[in-house]
Structure formats: C-alpha cells, structure tokens
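To start, I am sharing the structure in question, which I have written as structure tokens.
Shown here: the complex without one of its protein chains, the others still in place.
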Amino acid sequence: MRIGQFQDHSVLGFVDWTLRGVGQVVFQNNPLAGLVILAGLFVNSWIYAMICVLGVVVSTLTAIVLKADKALIREGLFGFNGALVALALIAFTSEDFRTGAVPSVAMTFYLVCAAALTTMAFATIATLLGPHKVAPLTMPFVLVGWLFLFAVLKFDAIEAGPMAKPISPDQFAYDTPYNLNTWYMGIGTSIGQIFFQDNWISGYIILIGIAVNSRIGAAMGLLGAAIGTVVAVLFGGPEGAIRDGLFGYNSALTAIALGGFFLVMNWSSLFYAIFGAIVSAWLWASIAIFLKPIGMPVLTSTFVLVTWIMLIGQYAFKALVPVPPAEATTPEDNRRRYLAGR
Amino acid sequence: MRIGQFQDHSVLGFVDWTLRGVGQVVFQNNPLAGLVILAGLFVNSWIYAMICVLGVVVSTLTAIVLKADKALIREGLFGFNGALVALALIAFTSEDFRTGAVPSVAMTFYLVCAAALTTMAFATIATLLGPHKVAPLTMPFVLVGWLFLFAVLKFDAIEAGPMAKPISPDQFAYDTPYNLNTWYMGIGTSIGQIFFQDNWISGYIILIGIAVNSRIGAAMGLLGAAIGTVVAVLFGGPEGAIRDGLFGYNSALTAIALGGFFLVMNWSSLFYAIFGAIVSAWLWASIAIFLKPIGMPVLTSTFVLVTWIMLIGQYAFKALVPVPPAEATTPEDNRRRYLAGR
Partner (left out) sequence: MRIGQFQDHSVLGFVDWTLRGVGQVVFQNNPLAGLVILAGLFVNSWIYAMICVLGVVVSTLTAIVLKADKALIREGLFGFNGALVALALIAFTSEDFRTGAVPSVAMTFYLVCAAALTTMAFATIATLLGPHKVAPLTMPFVLVGWLFLFAVLKFDAIEAGPMAKPISPDQFAYDTPYNLNTWYMGIGTSIGQIFFQDNWISGYIILIGIAVNSRIGAAMGLLGAAIGTVVAVLFGGPEGAIRDGLFGYNSALTAIALGGFFLVMNWSSLFYAIFGAIVSAWLWASIAIFLKPIGMPVLTSTFVLVTWIMLIGQYAFKALVPVPPAEATTPEDNRRRYLAGR
C-alpha cells in the first residue's frame, strides 16, 4: 500500500491526517501505523480509542481553522499532542485509570479546549526551537496537560478520579521481588504507557504499528523500553512501578528519537540513544519526586527534557549527524539519504 | 488634549513617562490613562497609590541611569513592571491586604532593589523574545516578584503579613451560593486585582482610565473580566474567590492583549481573545494549586503564559494578523493602519 494514497483525497484526506497524527506520537508519519495503534488502544478500552480520536480531530481542526501550514497538517504534526492531552485528561480524572470513563459535558468542553490549545503551543514551541532545528516533541502536550490537569481539581463541575494523584514510585512497595512478569509485562506496558494504556498487550500491538512504518523505529522503541526496565531493576526500583511500565515509557521515546530519527543511525548515535534511554529511566523517578508535592504526573516530560538536552547542542558534536525535523522521515530513509548525499 | 504634549518637556517629561508606565500595566501608552488609574488606586488606599508611584519611578530611573533606549523609556515601558513589583511586595507583606501598610526602611530598600531589577529583567526578556516579535508583558514583574516575595519570609528585619500565604481557591468556602454581588463585584474587582486592589470601585475607575486611551481596550478588559467570572461560575469555582476577582484578572489582561492590541481586531482575533480569556480563567486555578505548596501567589503568570503560548507562534497561523510590539499602539490605530496598508 502506498502510504500517501489518501493524503490528497478531499474527504478521506482528513482521516489520513488524523491517523498520521496518532502515529506521530511515536514519530510515525503513516496512517496505517496510526490505525494499528488505535487498534491497540481499542483492545484495552474503547473509551480511550474514542478519546484519542477526539483529541487528534480537535487539534487538527484547530490548525485548519487557524490556517496553519498545510504540509504540517497533512503530516499529522498538529494532531499528536491533542491526542495525548485528551487521553491524559481522561486517564487522570477517571475512577478507573485502566479503562477510563466517558467524560461529562463540562469535561468534554474542557478537554476540547485543551486539545485546541496544544495546536497553538505546538506553533509556539516550534517557533522558539526553529533556529536550532529541533522539534517541539510532546512538550505542547506536557505543558498543556499539566496546566489543565491541575485546574480540574478546583472545579465542582468536574469530578476528579482517584488517579488525579500522580503515579510516583512511592506508591509502590519496595519489597516485592522481581519475576518473569516484571520483564515481559514491564517492557510491553512501557510502550502502552506512552498512550496511557496500562496494558502490556496494547503495548506490543503499538509496537507492531510502529514496525509497519519503520523496523528500526520499532527496534529502538523495544530497546528503550527494555533499557528502562533493566536500569530500574539494577538500581532497585519498586517492582510494581517497573511492571506498570513507568520506568520504561520515557526511555522508549528517547531511544526512538535519538536512534535514527533525529540523528542518522550509526554506532555513535546508537550509543547516544542507549545513553539517553538509561538517563531517561533514572530521571523519570527524579521528575516524579519533583512533582509529588504538587500532585502532578510526569507525563512524557523526562523524554522531552533528555532529548532536548541531547539534541539542541547537536551541531557542537561532530561525532553526530543531525537530521533536521523537516527532513526526518524514518531511520531507514534518513540513513539512505545521508549515505547517498555524502 | 494631545497626549504627547509633555513627553518632551525637560521636567514634566519624567512625570509623563512614569504616568505612561502606570498605564502600560494595561497596555495604555497614555499619561492621562495612568493618572486616572492612579486615582483608582487612591480611592482604595493612598498607600498603594504612593507605592505604585515609587515603583514606577525607581524602575524608570534605573533605565535612565543604565542609558537604555530613550524611546522605550519615554513610552513608559521600563516602568510598569517596577510599579507592579512594588505593589505586590506591599500587598503580600502587609497586615491588611486591602489597604497595604507603609513599609519599613529595610523593606523600602528591598522594594527599591526589586523594582530596579525589573528593568534589567525587562531588557533580558525583551532580548530573548526579540526575534519572535513578542513583548515581555508582565513577566519581569512575575519573575522578580516571585523571587523577592519568598526571601521576605526568611529575614527577621522584614515582617511578613498574613497574606504572604498565597491567594488560592482552597482558602474559600465552596458552598456559598452565587448572587448579584458575585457578578458586578467580581467583574469590577477583576480589573482592580491587576493592580492588587481588592476593591470593585477601583476596578471600574481603572476601566475608565483604559477607556480614556482606547474604547476597544476597555471593552476587551470588561469582556475578559466577565468571561473569567462566567467560566468560574459555570465550572463551580468558590464564590469568595470569584467575587474577589481572582478568576478574572488574568482573563481581562489576556483579552486586552489578544483583542486588538497584539493582533489586528477582526472576527478571528475576537474569538482568539475569547478563547484565551476562557483558558486564563481555568489556568489561574491551575497555577494557584501548583504554587500552593511553596506558598506563592499566582500574580499575572497565567496571563503571560497563555498570551505567550497563543502569540509566539502567531506567524504560523494565517488567520491572524500580528502587530509587532514596536508598532502596537491602540486596537483602533492598529486596525486603521492595517486597513490603510492593505
């Protein structure tokens, strides 16, 4: 299937762009990848799948109404932060984090505004980082997510669930021993947690969605999740948090970003990505503790912070071969173009 | 009265610049607007009126001593953050927030240094945002205000008042019913709170001050304050906080900034400003909760954050017509120039 075949279609075009938006959460500009990922969410909870669609549709529509750059809209770049913020608002205000709950009218209005704001935040962060050729990543989601999650607790019209309290390592017992489940569930759920899916099967389906577009991307995601899990085990993190994928989801994203997507894949960038994944695992714990007194979840802030620290100065290091965001497609393509252009 | 008539005067010039500085808090580069606003403060408390003058004089003088750009000084742009930081330091360290207290010698020295530092912070933030044609807004005040408010509590020589604790929605009862007072007092006090005046009459006088220079500006301020109040009521915010104008002051500023001042007024920017005002009302609550454990007030951080998120990326959206800060005068003028230049 040629992946661009619906991108120009008058009606199906919008469907294509929003599916790409779902894929862009994990750097996959591919509608089929987005569809498989949505299926992964659906397996866990139809509510989350619907909410993800709502978020991506709202933020993409906002970009269209504001007359943003057509090319960026068509690549799904205005959609992925909207999808994430919608998922986060439901996840942290629902009685049951695992399945989510259908939002009230007030909550839906609130969530739609949050998703719309991510479109403006994306343009703003892209503007600020533009001169340095670094992408906004999921920072619009993290910023808007934090801002909107907190206010939730102060309005009577919105019921905050028990999970409005953050997921921090302190909530888990330290004396549970590690076992086989820790490993295969921890790694799978790490991928699932990127989309707030506390479900290891969803995680592996999402990984398949990534592989539809890029084998290297999927391999780096798996490697990153595994590194996050290994680091947490070696340094004695609490078993429950590891199995829930909390140490791994930022590591997985960092590994995908640095491992071939924003840096041409070679030995240097592979080691760089592994280093980033290790650091992300530690710093998830760090940011979780930092946010504890104010009761906010980490979201993907660790991934953004580590990746920015490691990428904004990229042109200072001649051992790395940067790929500007506007040219980043897949690790495979990035490397092919680089080798051809040398 | 020609508003520029004293700007070049050798002695009265400085008076003109500082009055413009008072007006610039609400984007009014007009000495008469500044004078009416000062009268609004005086009606509430002569102490606050004097402190406001002290702050604007110190930060304007600092700019003169450091040989800053004459044009910016003459427009009052180095003064408004100094006025606000002086007001905030008195408001949050006085026994009675409403009237303020005459500061001690140690406190006066402290306050003068804080006002002077806002001048440097203004130059720094203007430098950072320069390439993106976005103004520092009241960020110098927010930054310096937070930094200086906290240290206050640690020095024996400065007596911190009971209001050194932040104004957060939690301090108000949730079961008080809304009534007519909630509305006209809430909206008026929202304008007053921009200058830390917990007085609805002062608020309406300040609104008149704005109207002296720009009807659209005053209308947007009123609209923003009303939106903040409506949103808080619809979402069930605590009555006391709404009546005290706490949900509305950031909304009012956001509406003035986006509604014709930094964006040419048209249907798009009107909706954009309304959206910003709604979001500002929610996010005041959010930042208040964020700051609660560290005991800091929100100040106008919500307004700055929302306006920056919505403006820095402005050139990405062709539905908006940006007005660079150096050219922004009044909504009326901005629109006239734009229509003439098309």
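Points worth noting:
Letters A and B name the chains as they come in the text, with residue numbers starting at 1 for each one.
Here is the rule we go by: a contact is a pair of C-beta atoms (placed from the backbone, for glycine too) under 8 Å apart; a residue touches a chain by one contact, two chains touch by 3 or more.
It should be emphasised that the depicted structure is a prediction, and the values quoted were computed from it without experimental measurement.
In the complete assembly, the contact with the undisplayed chain comes from B:110, out of B:97, B:110 or B:249. Touch with the chain omitted from the figure is made, among A:90, A:207, A:285 or A:323, by A:285. Across the entire complex, the residue among B:120, B:201 or B:321 in touch with the chain not shown is B:120. Residues of chain A in touch with the missing chain: 131-132, 169-170, 174, 234-237, 268, 275, 278-279, 282-283, 285-290, 292-293, 305, 308-320. What chain B contributes to its contact with the hidden chain is residues 65-69, 106, 110, 113, 116-117, 120-128, 131, 143, 146-151, 153-158, 293-294, 296.
Basically, only the chains that are shown with their structure count from here on.
Remark: chain A and chain B have CA centroids separated by 36 Å (rounded to whole angstrom).
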